[in-house]
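One protein chain is absent from this view; the other protein chains keep their places.
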Amino acid sequence: MEGYLLYAVTTLILVGIYAVMALGLNLQWGYGGIFNAGVAGFFAVGAYTSAILTSPGSPQLVHAFALPVPLGLFGAMIASGLVAYAIGRICLRLESDYLAIATIGIAEILRLVVRNQQAYTGGAFGIPNLPRPFDGLGLPWSMIGFLGVVVLCIVLVYAAQERLSRSPWGRVMRAIRDNPRAAAAVGKDVGAFRLQAFVIGSMAIGLGGALSAHYFKFIGPEATEPLFTTFIVWVMVIVGGSGNHRGAILGALAVWLIWSMTEFATSRLLPQDWAVRAAYARVLLIGLLLQVVLQRYPQGLLPERVGDPRGRPTGG
Amino acid sequence: MDVLGFVNLYVIPGLVLGSIYAVGAIGVSLLFGILRFAHFAHGDLGTLGGFLALTAVWVLGLQAIEALPLAMAGAAGIAILLDRLFYKPFRKAPSIVLVMASFGVALILRSAIQLIWGAESVSYQSGIQRPIWILDTFRIAPRHLWILGGVAAIVVAVHVFLAHTRLGKAMRAMSDDPALARACGIDTEAVIRFTWAIGAALAAAAGVFAGMDVHIHPSTGWDMMLPVFGAAILGGIGRPYGAIAGGLLMGLIEELATAPLFFGASLLPPAYKSGVAFAVLVAVLLVRPTGIFRGKLF
Partner (left out) sequence: MSTPLIQALALRGGYGGNDILQGCSATAAAGEVVVIVGPNGAGKSTLLKAMFGMIELREGQVRLAGEDVTGLGTTELVRRGIGFVPQERNVFPSLSVHENLEMGSFTARGDLIRRFESVYALFPPLAAKRRQAAGELSGGQRQMVAMGRALMLTPRVLLLDEPTAGLSPLFRAEIFAKVAEIGRAGTAIVLVEQNAREALAIADRGYVLATGRNRFEGTGAALLADPEVAASFLGG
């Protein structure tokens, strides 16, 4: 019984971490119309910032601050926000396709920095021995406690974004998303609003990265491997229904469940050496899932609320 | 270091790398110009080409350069299928939806490649090659000579195709104005299929050449995406000849930026080589988005 409880809790923790990131990406895409293909980069910024701030020290690290975890999480958000602000100021004026290419480049640069600035990031070794809240309670309570932290983060991010979208800011964002030229004609500073969406969304993604680092108690350069992180969060946003906060959470749940259940099935049912290959088949499946949703259910699981007659995921 | 050493150690490798980028960039530029979106799966089509060539090398005992046409044809066929399944439904959708779909296709291709061929790097041939001396001054590895030759042949073929065949002109026409092309009675769907075939064949060639240069790995294509896209934008989108210039420039800039030219130090630490493409890309997009040869702007 306890095994299943633990499995459920750890699954929910991961769902929660992805949900935080999906919420952030959803703000960028659903409200800002920004195709951020560099999610992994901001994940890394948040994870590494929190790791650097809270690490008790390791052979490669030059500095060890050993700050408490909440400060680490906070620092992760600030760092991601700052990086997003800097990049957004330069790149957000680009057209959507070009912006997408640029965000891939950003993730690549961040990946290089992480790998090469060993004194700060531990280089190829990463940063081990990260503190995890409630760790001293032992299983399963330490996990349940951590889940509580994750849920708290979701609630905070969700509440903040709901407030934003209901506010005049949110209405302006939706107007801009659906018709940028008209909005600009009315005199709204389209660029400033998009930058805000980009920054706030990146802060949430960075927070997700930090939570992940503390969950695994380790962060290494593999975590910046762009494809899987970026891709799966995108699929979650599309499946859930973009422009929609609850949809983002639901999408995270749905996609992660599909991902884990296929893992469960293939690891139990297939012989060992097949199981490795099965991982690729599962990624392929997620890729196909994206195509099916894009073609058949472009509004996702939870279509946009009333007020938007089109409800497309296509930011305008 | 002396000029000759400089040329042999940095300029020639830069040109070889640049020519690989050029072949990929022509395909990206053509696709971007006619289909009007940034095709994120282009790199993985290149990887596919590289692995198809590998299979031909293993099964048919060919040399890599001999397997090239087979790899190109195979990739072309697969691309037409991919268009039918994943891109055709979005002909009238905003380009960002296509970018998203292509992102998914990239992952589908890569997982399929890993499923079929595994996740390791593979080389076309083992053993060390002795460099060839040209005119007793320039030193170049045999495989690099094959790559330069192959790229040159492909570039000539592309030029002849675009300038002198009816289909090539129709592609240029569609790149200029698809509505007008339709008004001429041109079967735009057929032209689109051919565009996919040619774009994919070019991507596959880039993949094979990259594999010949170092080795082929499931992420070879994706890793090339930034420099290839950067080269296409640098040359001007929709300008195939610009893509060639952009590719060569990008290769040279990457090599030279990380070469120890300044008394043993380089402009950029060699570890940051893959960041060069991004810097060039952003610089071009901010300063002159239409590129050197004034291509399209979307």
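To keep things simple, chains are lettered A and B as they appear, and every chain counts its residues starting from 1.
Simple rule for what comes next: a contact is a pair of C-beta atoms (placed from the backbone, for glycine too) under 8 Å apart; a residue touches a chain by one contact, two chains touch by 3 or more.
Computed from a predicted model, the values in this text were never measured in an experiment.
Looking at the complex as a whole, the chain kept out of the display touches B. When the whole complex is considered, the residue among B:66, B:120 or B:176 that touches the unshown chain is B:176.
Screening B:81, B:184 or B:265 for touch with the missing chain picks out B:184. Where chain B meets the missing chain, the touching residues are 166, 169-170, 172-173, 175-177, 179-187.
FYI, only the chains that are shown with their structure count from here on.
Chain A meets chain B in the complex at residues 35, 37, 90-91, 94-98, 100-102, 104-106, 108-109, 112, 115-116, 227, 231, 234-235, 238, 277, 280-281, 283-284, 286-288, 290-291, 294-295, 313-316. Taken in their complex, chain B has these residues touching chain A: 32, 37-38, 40, 85-86, 89-90, 93-97, 99-101, 103-105, 107-108, 110-112, 114-115, 119, 222, 225-226, 229, 233, 269, 271-272, 274-275, 277-278, 281-282, 285-286, 289, 297-298.
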